[in-house]
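After the structure tokens below, expect a handful of questions from me.
What you see is the complex with one protein chain gone and the rest in place.
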Amino acid sequence: MNIHEYQAAEIFSRYGIPVNRGIVCASPEEARAAAQDFGSRVVIKAQVHVGGRGKAGGIRLAAGPDEAEVAARQILGMTIRGVPVHRVLVAPAIDIAREYYLGVVLDRASRRVVVMASAAGGIDIEEVARETPEKIVREYADPLLGLHDYQARRLGFALGLEQDLVRPFAKLARQLFTAYMAVDASLAEINPLALTTDRSWLALDSKIVLDDNALFRHPEHEALRDPQAEDPLEQEARAAGISFVRLDGTIGCVVNGAGLSMATMDAVKLYGGAPANFLDVGGGASSQQVATALRLVLSDPNVKAVLINIFGGITRGDVVAEGLLEALKTVDVRVPLVIRLVGTRQEEGRRMLAEAGLTVVDTMEEAAQRAVQAAEGRETRA
Amino acid sequence: MNIHEYQAAEIFSRYGIPVNRGIVCASPEEARAAAQDFGSRVVIKAQVHVGGRGKAGGIRLAAGPDEAEVAARQILGMTIRGVPVHRVLVAPAIDIAREYYLGVVLDRASRRVVVMASAAGGIDIEEVARETPEKIVREYADPLLGLHDYQARRLGFALGLEQDLVRPFAKLARQLFTAYMAVDASLAEINPLALTTDRSWLALDSKIVLDDNALFRHPEHEALRDPQAEDPLEQEARAAGISFVRLDGTIGCVVNGAGLSMATMDAVKLYGGAPANFLDVGGGASSQQVATALRLVLSDPNVKAVLINIFGGITRGDVVAEGLLEALKTVDVRVPLVIRLVGTRQEEGRRMLAEAGLTVVDTMEEAAQRAVQAAEGRETRA
Amino acid sequence: MSVLVNRETRLLVQGITGREGSFHTAQMLEYGTNVVAGVTPGAAGREVHGVPVFNTVADAVAATRPNVSIIYVPAPFAPDAIYEAVDAGIPLVVCITEGIPTLEMVRVYQYVKSRGCRLIGPNCPGLITPGQAKVGIMPGYIHQPGPVGVVSRSGTLTYEVVWALTQAGIGQSTAVGIGGDPIIGTSFIDVLAMFQEDPETEAIVLIGEIGGTDEEAAAGYIREHVTKPVVGFIAGRTAPPGKRMGHAGAIISGGQGTAAEKIAALEAAGVPVAERPAQVAELIRKALG
Partner (left out) sequence: MSVLVNRETRLLVQGITGREGSFHTAQMLEYGTNVVAGVTPGAAGREVHGVPVFNTVADAVAATRPNVSIIYVPAPFAPDAIYEAVDAGIPLVVCITEGIPTLEMVRVYQYVKSRGCRLIGPNCPGLITPGQAKVGIMPGYIHQPGPVGVVSRSGTLTYEVVWALTQAGIGQSTAVGIGGDPIIGTSFIDVLAMFQEDPETEAIVLIGEIGGTDEEAAAGYIREHVTKPVVGFIAGRTAPPGKRMGHAGAIISGGQGTAAEKIAALEAAGVPVAERPAQVAELIRKALG
């Protein structure tokens, strides 16, 4: 789960990390007032859950309240990578000597949490990792003991910091690691981490991504969720226990299982179509869940055909068919529907569906081909 | 470091453990008022840092305020194992169905923390361990991961608890373990742990011993120290960085090193004397520390002779001698002094001491023998 | 032969009295798996489909000597169940549970490894040696005994591929679902090594998906150590970056984990990668000659 910069900064500051505290503003007028309060040059930053906001013009410097208001008005009118900006963060501009990167992330390959730092701060760290990986220094935290003090210091030495900066930097690295572990993050990042002209450390941008799997043990994190920043369909799906990701194609997919769902999307593409979504109804695939899934998929106006791909597994085919028929009673299906159903008692299931006048096909490949054709208008609902 | 029952109960309760909260009283009148407040039968317990207070009469039941006042007066006038009682804890008497024992302690043999439980609660657990060890069940906590939930449950099952009691008991065991780790205890104990007649768990007596080595990282624990409960000489020694334990013999000992100090005490005993104390001046053995040590030892009126045993080690003999002579200038030595000094430059050191008119002997054995004789008045100060 | 589970498997079911645990115990028994015991704290003395239930794994081990445990316990309690199984000395633990916090798994992984045990999963369908033992939630009937080892990060997609194999008359030695989480106990490489050693396995199917770099690592391993033919399938060619595709581990992040990279790595290691699940059967047939 993504949270906003200002929320991450608040969490970091709870763990002792010095952050450039700003004021969250929802209007140009609020931004003007904030700039007035700070009485200095300010920076105005779009609060959106996507990267690259700097390049997109979502970060502006303002010399005073007037400029702040203008800049805020422009940013609040923007859409960055398809996401409208609803809030900006107004913070004092800082006199920076140097910019660093400091981040904590799970390293899947080593099954450990890794703390990364770089003197090439302020820019896209993924680019640094690709282009000049030697500019990133890493320490792998012990799975059971965490980040040792000596490792935190070693990061500072490896960055070539002056002696007097190493200990404060190491402290910061430990604090960031502690925050990461405490909130069950999958990413915690300070970029840029500023060394100010008075030789102190300050987090200029704060980023945290929370581990969805761990939300259950942090009920307080629910309050950090920004409904405005999320796709409403994805929100509805989550509430129904369905994994759903909206894409920009025309073929709606309703599948059981994440891997099979991706494979279904890939098959649609293979046969010349474009999937409108990823959707995994989950293991149970009850009639209610299938109905919700169908409704979700159909509420996307781009959808021209729906492909239902169920590998019954433990669930019996007749039960799935029953669920589907039940679901179809409550959902208005306005586009062609292609169903592929396999699994225990598939014959019974298919017969039930065929009797209800639904197209049931044998293989996933056939289903994908049919769905593509249907979306192109070459075939109508059976 | 020992703390009082009421302090331990306060800590336990901070970690969610249900404790029988009482009121600490320093006078019979306060005890009467407390009993009045509770409006029920109360138990009145001496707050002292020694075991066996129950057997010694330091725990009394009172039916009401009148009895509470009488009981408190008696207990406040007691001396338990040489320790005068300055405070009592007045707490409501509880309707108990069964009594258990639950404790967390370091198991030195396995280098792990062990959680122990027994259905033979309320009595001396060391006695249970000796007489009927099978009545104690144990779980060894993982050094890095702590006490697993399944281990806490297993304790409950092993005690033969009814199903509905196992989970609450396991929770309690985990809480006690958490408290133990959090405060850096060397012992945390609930004895008895009561199963009340309404089937809930309640800690009737709470005990915590804190790890002296960990006090530096818990500055808040300093406030738990009860100066009244400690030997004033031991307090003074601690303040000076000297290890000192008062014993009841007549020969004061000033030694460098804990093992050598014990061996010196043993030698005194071996030659028919009785050591007045254990004293380790520590590694440095500066003149100031030697002076403090001498003063400490001499302030015990029982001391009839002082034995100084220094194995110079890295410290040079002449430096030690200098320190001793320096120390003797500021301390009034009213009893015979026997000095044994070995180590680098021992010759120089001994000569310096001899020139100052002090008895210096070659071996620890000789020193012990001389000190015993001196204490018996068979020899005077050289 | 097969790998990991077979007729000698003596299975313990942790969480046996739960809805899932009880249902799948019946299914596994029906398939012929030797389920010797179950554990649910506080349910000792009960039976589930004739299987005796114990309060603790230690009790179950003492009474029934299981050598494999399967865990159907909700995510908040699953790590504890894994620790209990490992501490009781069970050498192979299969964790079906989905939704375990990732940082919890960092600890669990290290602990299990340090004890010399093997964990399959979590968030996996389990594993099956057709005709011998089913230790998981996959439908048994889609499998048939044969020469192909299957290893997969997915659930139903594995069924799809296995079903394609079976329908093409190609049986499986063992099919192992290693799980869809970012941190899993057993990697592709571990299972590839077992299949390479297993005399009954003649070819291997590797089913990967976007996220992480385990497929790339597997490709490197195959190039160096696997002499048997391997056929691959990678799901998620159309997945966008930064979005979690159901599985906690199926996410392209930090520019890593795309299907294209994985396919390229496998092909560079001489592994043909199918475009469709059904094509896996064709490629395997070709490989087996």
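General remarks:
Think of it as A, B and C in the order they're written, each chain with its own count starting at 1.
Assume contacts are C-beta pairs under 8 Å (C-beta built on N, C-alpha and C of every residue); 3 or more make two chains touch, one makes a residue touch a chain.
What you see is a predicted model, and the numbers here were worked out from it, not measured in a lab.
Of the chains on view, those touched by the hidden chain across the whole complex are A, B. When the whole complex is considered, the residue among A:R111, A:R153, A:R246 or A:R340 that touches the unshown chain is A:R153. Summary of contacts with the chain left out: across B:G259, B:P301 or B:G357, the touching residue is B:G259.
Residue-wise, the contact with the chain that is not shown comes from B:P275, picked out of B:G156, B:P192 or B:P275. With the whole complex as reference, residues 142, 145, 148-150, 153-154, 157, 163, 166-167 of chain A touch the missing chain. Residue positions on chain B in contact with the hidden chain: 105-106, 108-109, 111-113, 126, 129-130, 143-144, 181, 184, 186, 211-214, 216-217, 243, 245, 247, 255-263, 265-270, 275, 278, 280, 283, 311-314, 342-344, 363-365, in rising order.
We take it that only the chains that are shown with their structure count from here on.
When chain centres are defined as mean Cα coordinates, B lies farthest from chain C.
Inter-chain contacts peak for the pair A-C, counting C-beta pairs in contact. Chain centres here are Cα averages; for chain A and chain B they lie 56 Å apart. For this pair, chain A with chain C, the centres built from the Cα atoms lie 27 Å apart.
Contacts with at least two other chains are made by residues 145 of chain B. Shown for chain C are the residues in touch with two or more other chains, namely 107, 111.
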